[in-house]
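Moving on to subunit A:
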Amino acid sequence: MKHDIGKLPEILDRHPKSQESLIAILQDIQKEYNYIPCEALTETATALSIPLSKVFAISTFYNAFSLTPRGETIIRVCTGTACHIRGAELIKDQIETALGIKAGETTPDGKFTIEVVACVGACAMAPVVINNEKYHGSVKVSGVKKLLKVKK
Partner candidate 1 sequence: MQIKEVEHIKKLRNKYLASQKKFPRKVMVCCGTGCLANGAGKIVDAFTDALDKREIKHFAVEAIKETGCHGFCEQGPLVIIEPSGTFYTKVKTKDVDKIIEQSIERNEVIESLLFAEPKSGEKIEKYGDVDFFKHQHRLALRNLGKISADSIIEYISVGGYKAFAKAVTTMKPDEIIDEIVASGLRGRGGGGFPAGRKWRTCREAAADTKYVVCNGDEGDPGAFMDRSIMEGDPHAVLEGMMIAAFAVGADQGYIYVRDEYPLATTHLQKAIEDCQESGLLGENILGKDFSFSIKIARGAGAFVCGESSALMRSIAGEIGEPRAKYVRSVIKGLYDQPTVLNNVETYVNVPLIIDKGSSWFKGIGTEKSSGTKVFSLVGKVRNTGLIEVGMGTTLREIIFDIGDGIIDNRPFKAVQTGGPSGGCLPAEHLDLPVDFDTLTEVGSMMGSGGMIVMDDKTCMVDVAQYFLGFLVEESCGKCVPCREGLFQLHKLITRICEGKGEEGDLEKMEHLSQTVLTASLCGLGTSGPNPLLSTIKYFREEYEAHIRDKKCPAGVCKSLIKYEINDKCTGCMACIPACGYDAITGEKKKIHILDQDKCTKCGACYAVCKFEAIDVS
Partner candidate 2 sequence: MKNRFIVNPVLCTGCRTCELACSFAHSVDGQMGRSRIYPLDGGMTDLWVPVTCLQCEEAACVKSCLVNALRRNPDTGAIELNEDICVKCMACIAACPFGCALHDTQHDLIIKCDLCGGDPACAKFCPTKALEYKPFETKKKKLAG
């Protein structure tokens, strides 16, 4: 399947053509498409004159990058220490049950992806769940369903 990567030249133009820009470019691509289409990897490698193997290695090394399409809504469950101590596991479990998928997966209708993040630095409000960009603190079991309904 061919992916539309029409915005790529624009993204590439925003950055100097050096290896130093690679991670920032990949982040911008992911922001635009919600994931990194493989055509974009190839094009980026060519544009920056970096071997494709290196670009592939980098895009798989860093957690932030996804090479497969993700859901419209990305539910990030923080599992930092503070959140863990305050029951993040249970919240994760509840979200998984509610959406019928496991962390790291996307619902078949492409609506939701659950991701587990190591710490989002909002430890005082543990446990924390992020619905797209919106932070929800002190999440309780009873609040999970409501939280999932929130659209961005």
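As a convention for this text, a contact is a pair of C-beta atoms (placed from the backbone, for glycine too) under 8 Å apart; a residue touches a chain by one contact, two chains touch by 3 or more; residues count from 1.
The candidates came about this way: all candidates are chains of the complex that A comes from, given by their letters.
Because the structure is predicted, anything quoted here is derived from the model rather than measured.
K.L.:
For subunit A in this complex, identify the touching candidate from 1 or 2.
P.N.:
Result for subunit A: touching candidate is 1.
K.L.:
Once bound in the complex, which stretches of subunit A touch candidate 1?
P.N.:
18-24, 26-27, 54, 57-58, 61-65, 79-87, 90, 93-94, 97-98, 117-126, 128, 133-138, 140-142
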